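Omission of a single protein chain aside, the complex is shown with its protein chains in their original locations.
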Amino acid sequence: MAAATLLQAENLHLWRGDRHVLNGIALAVEGGECLQLTGSNGAGKTSLLRTLCGLMYPEEGRVLWVGRNIREDLRGFHAELAYIGHEPPLKADLSPRENLRYWIGVRWPLASDVINDALERVGAGSYRDRPVRTLSAGQKRRVALASLALTSVPLWLLDEPTTNLDKEGQQLVGALINEHLERGGLVVAAIHHDLSVRATALRRFELTRE
Amino acid sequence: MAWTWFHRLGSPPYLYSLAARLTPWFAWPTLVLILGGVYGGLVLAPPDYQQGDGFRIIYVHAPSAWMSLMVYTTMAVAAAAGLIWRIKVAHAVAASCAPIGASFTLCALVTGSLWGAPMWGTYWEWDPRLTFELILLFQYLGYMALRSAFEDLQRADRASAMLAVVGVVNVPIIHYSVIWWNSLHQAPSVMKLAKSDMPATMLIPLLMMFLGFTLFFVTVLLIRLRGEVLTRERSASWIREAVTL
Amino acid sequence: MSDRIASAGDSVAPPVEGGPTVRLRLRAATPLSTALGLTLARDLRLAFRKRGQLVQPLVFFAIVTTLFPLAISPELSRLRDVAPGVLWVAALLSSQLALEFLFRDDAQDGTLEQYALSGQSLTWLLFAKTAAHWLLTGLPLALMAPLAGLSLGVPAAAVPGIVASVAVGSVALSLIGSMGAALTLGVKRSGALLSLLTLPLAMPVLIFGARATELAIKGGSFGAPLQLLGALAVLGLTLAPLATAAGVRINLE
Partner (left out) sequence: MSGLAEFFDMGGYAAYVWPSYALTLIVVVLNVVWARRLLAKSREEARRRLAMRVGGSES
């Protein structure tokens, strides 16, 4: 039996109103690979990511995880992925530490020092107790990245993970992804400019607008 | 899932032409039954010993009340099918049902108050049956309002379907709580004519009206369904053929 | 042999035949009870950070109940007759206020979809959020209702009956409301729409609740309507969270 591809999409069709957003998309991602989704705004990058993680239902076609349709055990599939959308999913009135405790804590038990280390790791240690409302977009993005350092799921689905980040921040994203790939994980990321990821692991997928 | 895949593939274009062909087969019997029922109800049936000729309103009130409930149930079943097996056509059926059901609920409400008015001395009485129809009308209006609140048709379909399913669970609860509530404050006003002791000349027109209204529902549903299926269909080739039909 | 990458119990993911060994050490997931506790704690903490909004339903309840004496008459005897209806209509409308934002804030900042993708049961997590809504609006309304009742000439002996009926009734109202909030999540100004959807579902609660309060005021035993109210609450507890989760998933698409 050939190794079951970890993440596979077959013949995905999705419409948004009259726009044929996903037109027969097919892709496969192996362990240790980072697939970059490129394409102009509105080409369907976000829709593809949300379809891959099972939030959106394709009208035709299917998504397979380890050879099985994700619909068969959607919750089990969700337990093995991390999805970070266009906006960092943070509550403005909570601090970065509180946000992470309630966000990742719901998925796995987290000791507070583990949270502090993760925030330190992404350079968010200095503002870990300030309400997120007072943080800049770049700082919020770093707090969201800290969530990735706290999870150990095989699949990462990231929607433009480097927006609002300076050079150093983009290096940080690359480092986190490289580490994840070495552990055999896989990443699908919608991006505008290339991630600083090992070239051997990098693959591209271009989405064209209808 | 194979069955739904096949069903969805085959159904919209096939259903569109089928609905077009079937419509006359339902329209004509509807006309005959309703005309016959009205003639029977107004002319042949003897006056009621209590309410005299006033009781003849039952020939339009009872079938309308039956429609309000039957159409809501049909809508909820179609909505549930659309949600569970993700069949677009089922959502098209549910969308087509709502306005028909709402219009007949309104009709049942007004004819009911007109029927009770001679006895009550007023046009509106918080009689359990009328109160039930009124609340059912609100549920129809809620369904149509929710459906029109969404721009994206697919989300409108699924959200309104969920509401229809929740609403149909509420119907029996409303029915019994309204009767319980009404029994607290007044003796129940006997508005229902026990169908069993009606003579044939009274009963047959009523049954004709019930069947006529039901077939009328199917007729209008088939017309509306073609439009709803068309708006949900995407493949251009099929639309061209349907539009020229 | 279903070749799953990981299940909750595995410490090391089984190697995929021929593929790279996925050496990701998957920790056991948070037990559901802890996840619910965290969700509840988060919503309560958030609510107390915006204390102003917490008080709104209660102030609204007080204002609405003071409208009726002005509108009907200052005579306590007349007010006592309408007191059950006034209390319950005011409680019903007040509990609706906070509903619109029960899920909307989380949907807008993206935390709601993280719940949907958490791998925990979305039905249970949203149930915890609805419980938080009840603790923040339903319960306080139940404790405040006797005050409003006394202002409407209700005898002091009726206080326990009023608190009991509003407390139980508001459980059903919060659950019904959570369904409405989930369904109207994708709609911009959904305040009036939310009420149009939830009120027909809340009418039985109003019928039995007002009756229980009426009997309590008259000093009689209000057991029967209270039990019917309890039945509605239990029905809500079992069915509403499922519909709420489905409603949220539909609006996250």
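Order as written gives the chain letters A, B and C; numbering starts at 1 within each chain.
Definition applied: a residue touches a chain if its C-beta (ideal position, glycine included) is under 8 Å from a C-beta of that chain, and two chains touch if they have at least 3 such contacts.
Fair warning: this is a prediction, and the values are worked out from it, not measured in the lab.
Of the residues in subunit B, those that touch the hidden partner chain are 34, 38, 42-43, 47, 51-54, 56-57, 60-61, 64, 99-100, 103-104, 106-107, 110-111, 114-115, 117-118, 216, 219-220, 223-224, 226-228, 230-231, 233-236, 239-240, 242-243.
As a working rule, only the chains that are shown with their structure count from here on.
A simple rule picks the central chain: find each chain's mean C-alpha point, then take the one closest to the mean of all protein C-alpha atoms, which gives C. Put simply, the C-alpha centre of subunit B and that of subunit C have 32 angstrom between them.
Note: centroid distance subunit A to subunit B, computed from Cα atoms, is 48 Å. Multi-chain contact residues of subunit C (touching two or more other chains) are listed as 253.
With touch defined as above, residues shared between interfaces to two or more other chains in subunit A number as follows: 57. By the touch rule above, subunit C contacts subunit B in their complex via residues 179, 183-184, 186-187, 190, 193, 196-197, 199-201, 203-204, 207-208, 211, 228, 232, 235, 239, 243, 246-247, 250-251, 253. In the complex of the two chains, the subunit A residues touching subunit B come out as 15-18, 20, 57.
Here subunit A touches subunit C in the complex through residues 1-4, 6, 30-32, 53-57, 65-68, 75-76, 78-81, 83, 85, 87-94, 98, 101-103, 105-109, 152-154, 183-185, going by the rule given at the top.
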